[in-house]
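Only a single protein chain was left out; the remaining protein chains are all shown in position.
Then we have chain A:
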Amino acid sequence: MNRQSWTVETGVGLFLLIGLVCVAYLSFNLGDVRLWGGGDYMVHARFSNVSGLKKKASVTMAGVEIGRVEDIRLEDGDAVVTLRIYGVPLEEDVIASIKTMGIIGDKYIAVSAGASDERIPPNGWIRETQPPLDVEELIGRFVFGSMEKK
C-alpha cells in the first residue's frame, strides 16, 4: 500500500466519519428520532374541544415534558387525541387538560398526577379531561355584559 492511496483512503474515511456524526447529531439530537422507541407507549384521551392543539404538541407533567401529541381525530362528535408517552407510568385517575403557553403561545397538554395504584395500560384511555379555556368566549361575556354563570 503506497502513501498516496493511504492518504486518499484515510481522507475518505475521515470525511465519512465526520459526515455520519453530523447526520447522527441532526437526526437523533435535533430531529428527535427514536430508533428503539425507548419504552414509549400510546394513550388516548377524549376531549369535547381541542381548538388550537396541533400534532407534536408537548405533553407535560409538573412542567416536565413526558410525551408528544401523536394524532388528533374526530370520533362521535368528540376529538380523540392520541398521546405518545416516553415511558413515564400514568395513574388511572390522571387528568389531562389543554393549556396555553403564555397568553398567545402554543397549546399543550398538561397531565396532572393521580393517586390511584392502577396504571393506564398501553393504548388505554385517560378518563378525566378538560378542554381548553375559551378566551374569546370569556372576553365576549365580559365585554357584552352577559355575566350569568353557565
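For this structure, a couple of remarks:
By definition in this document, a residue touches a chain if its C-beta (ideal position, glycine included) is under 8 Å from a C-beta of that chain, and two chains touch if they have at least 3 such contacts; residues count from 1.
The working rule: contacts and distances are computed from a predicted model.
The protein name that UniProt records for the chain not on display, among "Aldehyde dehydrogenase family protein", "Phospholipid/cholesterol/gamma-HCH transport system permease protein", "Ferredoxin family protein" or "Cell division protein FtsW (Lipid II flippase)", is "Phospholipid/cholesterol/gamma-HCH transport system permease protein". Among A:31, A:52 or A:89, only A:31 touches the chain that is left out of the view.
Touching residues on chain A toward the chain that is not drawn are 8-9, 11-12, 14-16, 18-20, 22-23, 25-27, 29-33, 56.
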